[in-house]
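Of the protein chains in this complex, all but one are displayed in their positions.
The chains carry the letters A and B, assigned in the order they are written, with residues numbered from 1 in each.
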Amino acid sequence: MPSLPDGLVVVAKRECPTCTLVEPLLAELTADGTPVTVYVQDDPAFGRGATRVVDDTRLEHSFALDVEIVPTLIRVEDGREVERTYGWHRGDWQRISGRAGLGAALPEVRPGCGSLTLEPGVAETLAVRFGRAKFASRAVEIGAAEDPEEACFARGWSDGLPVIPPTRERVLRMLSGTTRDPGEIIGMVPPDLAPCTVEKVAINAVMAGCKPEYLPVVLAAVEAALIDEFGMHGILCTTMFCGPLVVVNGPIAQAIGMNSGVNALGQGNRANATIGRALQLVIRNVGGGRPGEVDRSALGTPGKYTFCFAEAEHPQWNPLSVERGFARGTNTVTLFAGEGVQGIVDQKSRTPESLARTFALCMRAVDHPKLAMAGDALLVVSPEHSRVFFDAGWSKARLLEELTALLQLPGDEMVVGAGGIAEGLPLSMKGTRVPKFRPGGIQIVRAGGSAGLFSAVIAGWAASGPVGSTPVTKEITT
Amino acid sequence: MHDIAEFESRSIPGVGVASTEFVPAAAAQAKSLGIDPKMVFVPHPIQDRTDEELRTLAEDAVERIVEAITARS
Partner (left out) sequence: MNGPTVLLDPTAELAPVARALSARPPSLDGKRVGILDISKARGNVFLDRVDELLAGRGITVMRYRKPTFTRPAPAVLVQQIAAEVDLVVEGLAD
């Protein structure tokens, strides 16, 4: 930082009534030959009577001096700050300037105003402009004739929808959403197994459209996706449908405004939309997993743009986080290799037994009604449907028990050739009862609007379990 | 150059042919477009040349044109 001019330094802005109040004192302060330098944040015509007025509309000096409140008065000796005060306090100004009787006609005390360096969003702009912000990621200069939006498309950074161009200011702002060091390596992202830092996640979170307060959730989702048993590499390379689906539990969901209600699995909520998308962009951009290259999914699913929602937690049912071993009230993300949303319409069942049978029958269709022990299932129970279970005192565990029993299926119906269908289970399964899902293969969450006797099953990757992908849950930290 | 950049973005390899007068402008445009398309430059002038001279320029340039759009360059 360049050394300060000796004498007195005043940082002010015309817009501040207290600065205007003390302006006449400048002439008084210079009267005995003391050099007085004024840095003005807005109007260079301010500061009559000072030895020198510096136009600081670029805020370079205010930023370097860490000014938070104007007016700020600093006494400088030998190029170094000795003492400072801010606002107008007669006693302080008299002492620091060494002029007894200064401002005798003024009120004793007046508070100052906020420095322009602290206007919302300005701090990051200044940090970048004056070189205080250091990034490990490569800077990419966009051509003068390029639209930054098009530039992101042209460089292959987009998932097909527009992304927010990741400027340094935006990334800096995003990084304020976590206390973690930007250089911290979270893990190696498949398929390229490139190291992913907090900074890289922040860049992709900016592109996805996240707010800084979403970043801890995104970081947890990326970390969860990199857990070995989640099998992210396989999920990416498969010719099947799936993509990582994120369920959020805990008070953070409401704190950041996530949606667990009407249209929970659909569009319209920024947190839902952008958190899921940020994860996908990290996989695409950091991991190198792109459709047509490593991503060979035959059909895919719209959920591969983004698939993230919060569970509608209810006192009568354990949230998914508790089912997965965390204390109630812990903020968690659970990742599931999910396909699409298959709607379940049941507007007549009033008993838990009948509704559970509906669910079980619809869940048979995961992968194929004649296949078993392949894909997992995520059952999303709507509030109206969940009430049927609450009224009967059924916990999630009770429902799970019922579904498991109902989903012991007759092997005879499922073997190859049965029903005139070539697909199916090996003939050795004839005469046995076959569980549709592997142990632990059914997850249950509650979500959705309060009007609608509809639930949904989201099928998991047909290689669910140790052969492919197992759901994982990670705590969200700041 | 804009057109070549557009074709490149559609996975169609392209080359622009211009007179040597265009060299500095092409460099500036590449910087401002954020992409450096292949260019083949032929000696200025163009307008004043006879048909025979222009055909000779084409014969001199054709190998470079082919190289610019195949993997040999």
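Here is the rule we go by: contacts are C-beta pairs under 8 Å (C-beta built on N, C-alpha and C of every residue); 3 or more make two chains touch, one makes a residue touch a chain.
If you're wondering where the values come from, they're calculated on a predicted model, not measured in any experiment.
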**OP:** Sort through A:57, A:167 or A:342 and give me the one touching the missing partner chain.
**Re:** A:167
**OP:** Would you mind spotting which of A:67, A:96 or A:151 touches the chain that isn't drawn?
**Re:** A:151
**OP:** Return the single residue from A:71, A:87, A:287 or A:319 that touches the missing chain.
**Re:** A:287
Original post:
Considering the entire assembly, which residues of chain B contact the chain that has been omitted?
Top reply: 2-4, 6-8, 10-19, 21-22, 34-38, 42, 44-47, 49, 51, 54-55, 57-59, 61-62, 65-66, 69-73
**OP:** State which residues belonging to chain A touch the missing partner chain.
**Re:** 125, 129, 135, 137-144, 148, 151-152, 154-155, 157, 165-168, 171, 189, 192, 194-196, 199-200, 203-204, 207, 281, 285-288
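We adopt the following convention: only the chains that are shown with their structure count from here on.
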Subject >> Chain centre separation (chain A, chain B; CA means) in Å >> reply: 46
Original post:
For chain B, which residues are in contact with chain A within the complex?
Top reply: 9, 29, 31-35
Subject >> Touching residues on chain A, where the partner in the complex is chain B >> reply: 142-146, 151, 154
